[in-house]
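Dropping a structure here in structure tokens format, bear with me for questions.
All protein chains but one are shown at their positions in the complex.
Right after this comes chain A.
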Amino acid sequence: MLCNRCKKRDAKIYYTEVVNGEMKEQHLCEECAAECTRFHMSSTFVNKNVSVGDILASILGNYRGASNSKANEKADKKADTQGEEEKKDDALRCEHCGMTYEQFLQQGMVGCAKCYEYFNKVLSRSIKSLHGTDVHVGKQPKGYVSWMSKIVNELSEIEKKSILLQEAIEKEEFEEAAKLRDEIRRLKERERNTTKKTGIGKEESNREEINNA
């Protein structure tokens, strides 16, 4: 297909732009696309050996470029703030491996696992724009204990049951709530008896008795 604009060169880019809710579709050649749209063909695209990283870097570059030009259309003051923010993003650096955000944009690859923490804000935005979400729902490594499970594991039996009790009350499942309340009472009773026997934590159990009273 020939380019819609110059009608001479082969159209290589299918360009869709939504302006004020109106969709405009065009088939353009590289030159016309660079001239009349926000899409800029980087030299990596012209190079035949394009890697996914190159494409990603280019998309992210365009993404920023687009937001930049949007900012230019608005008040100067706002554009300045945007520019400053981008400068701040570029200055981001992973303390663990030394990779800067700018280097990441050039290569399309992070330097280590910690980069995802250091570049969290900007990376989460680009992951969402690539995949539509940044929340993993698939497989976990065998035997992996998540941060949440670690916290849950550290809770005592009474604490776990108290959370469940709260949940049951919120869901208005009063039968279940009553059951849990009794179980908590029993557990507390047992705890009190053991502390009395061993004599340890006498002060604590005293405090608890006062609270109960």
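The working rule: contacts are C-beta pairs under 8 Å (C-beta built on N, C-alpha and C of every residue); 3 or more make two chains touch, one makes a residue touch a chain; residues count from 1.
Here is the rule we go by: contacts and distances are computed from a predicted model.
Q: Among "Protein arginine kinase", "ABC transporter ATP-binding protein", "MoxR family ATPase" or "NADH-quinone oxidoreductase subunit N", go ahead and choose the protein name stored in UniProt for the chain not displayed.
A: "Protein arginine kinase"
Q: Tell me, which residues in chain A touch the chain that this view leaves out?
A: Residues in contact with the chain left out: 14, 48, 51-53, 56, 97-99, 103, 107-113, 115-116, 123, 126-127, 130-144, 146-148.
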